[in-house]
Every structure is written in C-alpha cells, then in structure tokens.
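Left out: one protein chain. Kept in place: all the others.
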Amino acid sequence: MSRLLEVNQLQVHIRTQHGIVQAVRGISFYLDEQETLAIVGESGSGKSISVKSIMGLLPKNGKIVGGSILLEGKDLSKYSERQMQTIRGSDISMIFQDPMTSLNPTMTIGKQIVEVLKEHRKDMTKTQMKDRALELISLVGISNPETRFDQYPHQLSGGMRQRVVIAVALACDPKILIADEPTTALDVTIQAQILDLMKDLQKKIKTSIIIITHNLGVVANIADRVAVMYGGQLVESADVRELFYQTEHPYTKGLLASIPKASHKGGELTAIHGTPPDLMDPPKGCPFAARCTKTMEVCRQYPPEDMLCGESHHARCWLLDERAKAFRE
Amino acid sequence: MDELFVKAYVDESEKEHIARPNLTALQDGWLRLKKNKAAVVCLFTLIAIGLLAILAPEFSRYSYKETNYDIIYQIPSMEHFFGTDQFGRDLWVRTWMGTRISLLIAFVAALLDLTLGVTYGAVSALAGGKVDAVMQRIIEVLVGIPHLIIVILLMMVMPAGIWTIVVALSITGWVNMARLVRGSILKLKNQEFVLAARVLGTSTAGIIWKHLIPNTVGVIVINAMFTIPSAIFTEAFLSFIGIGMQEPKASLGVLINNGYQVLRNFPHVLIFPAIVIVLIMVCFSILGDGLRDALDPRMRK
Partner (left out) sequence: MIKYICKRLVYLALTLWVIVTATFFLMKKLPGSPFDSERFNMMSAQQQQAILEQYGLNESVPRQYVKYMGNILHGDFGTSFTYTGQKVSTVIGGRIGPSALIGLQAVLIGLAVGLTLGIIAAWRHNSGIDYFTMIVAVLGVSVPNFVAAALLQYYVALKWGILPVGFWTDWKCSVLPSIALSFSATAMIARFIRTEMLEVLEQDYIVTAKAKGLSPMKVLIRHAVRNSIIPVVTILGPIVVNLLTGSLAVENIYTIPGIGSLFVDSIKANDYSTIMGITIFYSAFYIFVVLIVDIAYSLIDPRIRLAAGKEG
C-alpha cells in the first residue's frame, strides 16, 4: 500500500563549532491523503528539523545522513536542488511560525502570492494569475481582496498576515501542507480562527496537513493522528483519541499531566523535572530515561524498540515489554 | 538482558543538563574576540607599533631633526634602516617619532572625545524630560556640521602645535559619541530588564552601575576604537595639506607630505610612513570590527 508520504529511519546531523548534533535519530512516520498528522515535542526534540528535511530546507550545516523520504514512492532525500525546487510550493508547501516576519516587507501581498503561481503555473496568463490570487485572498477569509492585493504586509494585522501566508502556500493546490507552529505567535482567539480555516481549506482543496506544535490543545482541535518526539526520536504515535485516552509512553503522560486544569485550584503545577538531553552526546539508552519516574536499568542501557500497543498505536518504551510485567506491578 | 527489568537508580544531576557554562557579557566577549584570529593579530601588531614608537627613537643615535647634507637621499641600509630624506635626516627615527606624535594626538583626542561625549550623552539620557530635549536639539544642530571644515578653520586660527590639533579634533568629535551614548542609555532605560531590576528592589544608583553602564561600555569602546583611526587620518590629512604639524617636527602626515614631494625619484621617503599609517588604520579597523562582533549578544549561537 503506497502512502502519500513515507519517512523511514530518517537521520539528520547538524555540524556546529562545538561538534555534531544528532538532531534526528532514526524516525519513521507516514501520511495518507486528506489526513492531518500532528508532530508534538519540546524545543530541541527534532520536530522542526525533520519537516525541514522533507522540504530540503535544512540549514547549510545540516545534512540527511540516513533514511529515506518517499513522496508517492519517490525518494526526496536523493533529489537534487533543482528537483526540489519543482516540488516546493507546488507538491509540498510550508508555512512558518511568525507571520510578522514571514512575508517580505517591501513587496505587496498580491505580488507575493502571484510569485508562487509564476513559478509553478506557467500555463496561466497574468490576468488569470491575478484572478486566482484574488480568489485565494477571499478563500482565506480576508475581505476586500482588491484593496488588499496592493497592500504591504505591515498594513495587515498578525492574523491576516498568517492568512496570506496560508494563501501563498495553497496557491498551487499542494498535496501536503506542512505547518510549523502556525498559531504559536498569535492571540488565542485568532489561533482558533486560523485552525478552523485550515480545517476548512483542507476539505475544499483535499490536501494533507502535517502540523508541528507543542500545544496539545491544537492537537486535540485539528489532528487525526499524532506523533510525539523526544530527544531526536519518535516515542509514541497513535490516532488522536488513542493518544489522549490510552496514553502509553511516560513522556506523553507527563505532557498531558502538565496541562493546567481549571478545576485544579491552588497547589503546584505538575511539571516534568529536568531538561532535554544533549544531542551532541546522546544517551545510549532511552532518551527519556533520566527524567522518567519509572526508569529501569534496561532503559539506561538499551534504546527501546518500537512496540505495537493497540490498533496502529506505537510506542518506544521498555515498560511495554512482557519482561517488565513484574516491574509494572 | 532480562535481569535489567528492575528499577534504576537515577542521579538528580543527570536530569538537568546545562548547554553552556555561564559567562558574563564581557568574559564571553573576550573569549569570542580571542577566537577572531585577524583581530588578535591586529592587536599584537598595534602593540608592536606602539612599542617601536616609544622605544625606537630613544635607542638610536640619530635625532629626528639633525640634518646632514652629506648623506641625503640614502636608500635603506644597516646604518639607516629606512634611509634618509632630502635633509639627510634618519628616516627610521623620524618615522617612529612621527608615529609617536600621531598616536599621541589620536589617543588624547579620542580620550577627550570620550569624556565629553559620554558625560553629555549620559547626562542627557539620565536627566530626561526638558533637559534632555534641549540637549538633544543642540546635538541635532551640531551634528549637521561637517567636521573637517571646522577643524581646518580652527587650525588656521590657532598657533600650530600638538595641543591645537588635539583641541580641534575633540571639539567636533564628541558629538557622535554623545549621540551614541544617549541612544544606548535611552534604549536600555526602557528595556524590560531594567523594569525587572526595579521590581526586585534595586536602587537607581544600582541600576546605573550594574545594568546601564556595563551594557553601554560596549558602545563606548567600539566608538572609541573607530575615533582613533579617524583622528590619525585627520591629523595626517591636515599635515599633508600644510596646516597641521610643522617641520621639523614629525608626524605621519608631515612625513608623507615630505615623501610625496620627492616621490618621483626617491619613493622610499614616502613608502615607510605610508606603510605605517596604513597598518595602524587597518589594525584599528579590524580590531574595532572584531570587538563589535564579539560584544554583540545576538551573535551568540
């Protein structure tokens, strides 16, 4: 069964002046048509780097050192820069976190939308492109498209700018839209609007979405499936309901527990003690071993294998091994 | 492996992992500067030049003004490392004497600049309100005046000499420093960490000493670093067109002027002082750039 996107054992290294950081240490996930996958994790877990590798947008000191990225069967990790240029913006699009800085301040927004059309839709005439741009501006919920077309980014509010960014990304009807923390920089009310917009557009354009976030509320709102990353590895993945109600991995449990509840008045907030591991010298066992409350000796010595714990629910945790039954009691 | 499925002992310290050792801004800046090889080379070159300027004339038996018409225009030799000029004067001594004077003028002028500028700028920024508004207006008017013109005019009016040049250079130079210092303090005053310090109960004096000054030092040092070559250049320029230092006193500008006059036949008279002045300017420039990069917190990756 050929999936839309298949990432297998992806490994990415980043060369810094102090040494090599193993940012992504062998992760695998997939994406089907018209579904939304959320990738969750803390800063430094490797989530941003993973999706940037899919787009071929790694920084100069970053490199894919292992694994494959299959888009409809073709391995993107082996593509040349030229080949990637044809994919970016047309088959796969990406939107970023900060709408205030994602748009070129000296170009009108109309021009910025038309630019991506010019690049990939050379079959369209200038008028057709402008019409399409106006259409997109309305589609993302901005009124007065004619006026907005000639305006500059600083004349729009943050929420509107993010809508424009989405319009640019969806202009060529991409198969996959990657959204890297698209709502983190926005006010809470606007966040909800943008997520609704994305869901709406997904139905209309029939695109698949990968959304990166550290906010579980966003995950609950928009995701079909979830993948949790920690220390450069994928520690748990499942359908969204499974993840919230049948959580298996201690890290995911910790994340869920740390969400403050309105009903819990007074007392301390539950947090996971400690800080993420140093990926220049990654721990040889499970990356979460140092902070887990249920660590076993085996966790510190051997990296846990990928275990199936439910219908398409995977987790990397030794606790799921049969031999841990005694310990679990 | 089965036996490993038992509770593990985890050290508390393993949980927290600090990515980098903690350093103050200045320590961090110094470390980063040291890594910039070009800047370090320049620093040592400047020190070497400084030492030569102080010591070389003292250890030579020739004086900078002693003329000897028997040995005019000699090319460099063991006797005269840089050769002699049209009056038979030893160029090695004259060059380092000239460097001494040029450097002296530049440093003193930069120091005066600094004192005047920092005081004015700091007072203006700290006082705030009407006082600041007035002082700021004055600066805005002064900043529009092209320095060199005023310097030249002053030079024409006052008697020639080292102190004249120093005064002339300082009179117009402080304005820029004042502007930068004022800007920096104003920016810092309004930043959140000052607010945080206040909330934590730090006194006003404490805020000035512990927060405002250390962060402004960077701006001051960098600006001073660029004022010195500017002063050297201006002095050399003035001497070159004839209104700076006068013969037989030497400064780099005087020497270059001298050399230019006999360039056609005896290039060595121009080359040596030219090389020295270019070296000094280049080194200050690179060092200044290096300092600026080293002290810029944004460059910490």
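What to note about this one:
By letter and in written order, the chains are A and B; residue numbering begins at 1 in each of them.
Note that in this section a residue touches a chain if its C-beta (ideal position, glycine included) is under 8 Å from a C-beta of that chain, and two chains touch if they have at least 3 such contacts.
All figures in this text were calculated on a predicted structure; none of them were measured in a lab.
Judged over the whole assembly, touch between the missing chain and the shown ones holds for A, B. From the options A:Leu10, A:Ile69, A:Leu103 or A:Leu255, the residue with contact to the chain not on display is A:Leu103. Only one of B:Ala109, B:Met135 or B:Ala236 touches the chain withheld from this view, namely B:Ala236.
Of the options B:Leu52, B:Leu126, B:Leu186 or B:Val282, the residue whose C-beta touches the omitted chain is B:Val282. Looking at A:His18, A:Lys126, A:His154 or A:Arg241, the residue that reaches the missing chain in the full complex is A:His154. The missing chain lies against chain A, touching residues 55, 57, 81-82, 84-90, 93-94, 96, 98, 101-107, 115-116, 119-120, 152, 154-161, 165, 168-169. Residues of chain B that touch the chain left out of the display are 140-142, 144-150, 152-154, 156-157, 159, 229, 233, 236-237, 240-243, 256, 260, 263-264, 267, 270, 274, 277-278, 281-282, 284-286.
One rule holds in what follows: only the chains that are shown with their structure count from here on.
For this pair, chain A with chain B, the centres built from the Cα atoms lie 50 Å apart. The touching residues of chain A, counted against chain B in their complex, run 16, 273-278, 289-291, 295-302, 318, 321, 323-324, 326-327. Residues 1-2, 4-8, 10, 14-19, 301 of chain B touch chain A in their complex.
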